[in-house]
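One chain of protein is taken out of this complex; the other chains stay put.
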Amino acid sequence: MLKVVDETKKAFLTGNETVAWAALAAGADIMFGYPITPQNEVMHYWTRLAPRYGRDFLQTEDEISAGFTVCGAVQAGKKAFTATAGPGNVLMQEPFGMAEAMRLPLFAIIQQRGGPSSGTVVYSQQEVALTTYGGNGEGYRIVYSTATHQEIYDYTIKGFNVAWKYRFPTFLLGDGYQAKMREPLEMYDPEEKGIKLEPTYPLVGLPGKIGEGREPQHLCNIYSLEEELYEVVMKLSADYERIAPDLVEWQEHSCEDADIIILTHGIVSRAADDAVKALRAQGIKAGYFRPITLRPYPSQQLREAIAKSGAKILLIAESSYGQFERLTKQEIYGETIKIEHLYMPGVGIVDYDIINKVKSVL
Amino acid sequence: MALVRIALAGEGGQGVQSVAEILAEAAYNENKQAIYIPNFGLEQRGGVSIAFIQVSDSRIGAPKFNKADVVIAMSERAVGRTASYSDSNTLFVYDDGFDVDPADLPKEAKQIMGLPAINTANNELHPRVFNIIIMGAVIGLTNVVTFETAKEALEHKLGYKFEKNPDLRELNFKALEIGKQLAENALKEGVAK
Amino acid sequence: MLRTQFNSARVVEAYVGEYASGKSEMAINRALELKSQGRQVTLVDLDTVEPFYTLRPLKELLEQKGLTVIGFSRPEAFGLGETGAMLTPAARWALRREGDIIFDVGYGVYGARTLNLVEEADTSTELRVIAVLNYSRPMTGSKARIIEYIKELGRVDALVANTHLGDETTLEVIEEGTRIIIECAGELGIPVDYIAIDKKFAGEWNLELFAIPVKWITRYMPAAMW
Partner (left out) sequence: MITPAIPKSWYLPSKPHKFCPGCGHGIVLKALGEVIDELEIQDQTIFGCDIGCSLLSWNFFACDSTQTHHGRTTPVMVGIKRARPELITIGYMGDGGGYSIGSQHLLNSAVRNEKVTLILVNNTNYGMTGGQMAPTTLPGQKTETTPYGRDPEKTGYPTKGPEFIAELTPEGAYVARATVSKYKQLKRFLKNALRNQMEGNGFSFVEVLSTCPTNWRTNAQQTWHFLEDEMEPVFPVGELKSPFGKGGDK
């Protein structure tokens, strides 16, 4: 099979394009998609490159179909994925829910755009609630919130592996800025870096003759009695809670003696990182904490950061109106630290927005 | 009157749900609190169908319950299916015509009764009124409504059929009466045993 | 590849190339270079595929520097949330204008055929189509891919070597990329007009390395995020 990345090399890419290259490098077999800004270039690059590496693509009639075709393909044992945004993410909640219930290794890239409704095509962090707990289930999902193109590359490869290993729908949560921004990153072949690609196997269309050494496979996601569903949901929850500790990822620095901890995720964490450095230079003891997995949330780690720092204030900054704050509060219930927030829904946040807010609350 | 919890179970098409509905309506007509909820699994099409009825003078807390005061299993499959709703003060009723594997019977019950409802229906009345006999049995076991109110509710429900065919009314009321008798006798025998 | 004959005094250039290869950066710098020589210059935005990074947000700035800019300014790019209507009517007839004309052509599967949107582009004897190449872009990240890419692009009269890694650019990166691009140019029989290098390297770059002129580039695009 033609190698996608023949030698580890620095390259200059846009975010969407990074997704396409990383998916190829991860051995993805097929992409299903539908046009929606700002993720279109994922499709543009995948359709240009896929034939060269024997991969496949279908533009479906809409996002609902894109989600369900991915469910079908992964049931058949192929590495399938999709990419969408905003209203498309809303439409995909139905197939995402099916993937939760049937433990399907669906992988999806979400480039957040302004909401609600058609909102803007540009940028936001307003799909946090939808991506972590959307649908009519309990949020059996794994959600990585990336901030840099290197992370987009790394977590696209990791996303496929995690989805197939732990068998829960997995999401790379980016945004319109990351989608279109250009920056350098290191492209690599996973195996060169010692990253083993998780094997795939079908749930239907198994090899062998039915009745001779193999039984027919009957998959379902509907039950007759409440008690039956109760058993299924309790098992799903137990399985998810058992693997959560292995999946949780976060970053933190300067919390040891922080008076105020700045809590951000995704691209806003880059601004928070700059803000903390600038504040420290001005003698203000600011700390930096950034969940990389929004689901499962690093709640224990955040509690520890709060405890060891003795900080008096936790400042949450997000390009939405409280979705990240609500997610955080439910995870650190009982903490008595004062919580301040900086909401800038659908708008980029830069370091001095955070610096000014810190000064106004301290 | 304290809360009475009744679970009726049988095959789809045996008229389990209609009996429950009539009983609930009768209780309502006596200004009692009544809740009836079917266990609408995917089994409307010929599976075991369960009806949960609760009657009380005061507001009823939840539409379903884990343990019943009276369980009536109207088909062989329903016996095993409803055994879990029986505990030490449950009257567990099934038809003595079933050949029931003892393991399917409830572990705990105040009294387990086999009623000759099917046999009575087929031989003395008409197979179609089997479920009305069961309705009579419920009244016999629980007095959840008076016999008169039950007849009125039956009339209200099936009146249009009775008009067309008056001896149907007579057949149904007879079935109700016999059902009540069967249950009361079984209750007495059980106590005597 | 027939080289069109350049007899007119004015400069008419269209910058084409891979997505994010530096087309807009080259077009702006080239337009300002000509302006600094006292010439009349029109800069035309032909970026039609989902333009996020375009020269539109820079329109006012560039007009203050004396350029005529054909393209919607950001508020004008009306689109109710979409990134805005693509093409100004004036762009179609840009070749009818006086003075130098510099086109910033968007990417897309059609490559240089985007120039069809400009009336008389196919018959113009003045127009030179210049493909911008950044060896750090994966689609043009090897000799084979560069050659394959340029051939697919359609009509190309010259290349510009614009290898860089954004903020992580080093002299070595520029050098390696430029060498490969020059080799490809040889095989393709297309001249390399110049090597574009961020002016911050002016003191360090060894001008003897290649026989091709270097143009020191000022980076405007970082400020052009939609």
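Chains: A, B and C, in written order; residue numbering restarts at 1 for each.
Everything that follows uses one rule, which is that contacts are C-beta pairs under 8 Å (C-beta built on N, C-alpha and C of every residue); 3 or more make two chains touch, one makes a residue touch a chain.
Being a predicted model, the structure only gives us computed values, none of them experimental.
For the chain that does not appear, the touching partners among the shown chains are A, C.
Listed residues C:21, C:48 or C:140: the one in touch with the omitted chain is C:48. Touch with the chain omitted from the figure is made, among C:12, C:26, C:69 or C:86, by C:86. The omitted chain makes contact with chain C at the following residues, 48-50, 78-80, 82, 84-89, 91-92, 108-110, 113-114, 116-119, 121-122.
Residues of chain A that touch the chain left out of view are 33-37, 40, 43-44, 47-48, 51, 57-59, 61-63, 87, 117-118.
Note that in this section only the chains that are shown with their structure count from here on.
Centroid analysis (C-alpha atoms only) places B farthest from chain A.
Averaging the CA coordinates per chain and comparing them to the mean over all protein CA atoms picks out A as nearest.
Centre-to-centre separation between chain A and chain C, using Cα means, comes to 35 Å. Centre-to-centre separation of chain B and chain C, using mean CA positions: 85 Å.
Residue ranges of chain C in contact with chain A, taken from their complex: 19-20, 49-50, 52-53, 81-83, 109, 134, 136-139, 141, 164-168, 173, 225-226. Interface residues of chain A, counted against chain C in their complex, comprise 9-14, 17, 21, 37-38, 40-41, 44, 48, 114, 118-122, 176-177, 180-184, 187.
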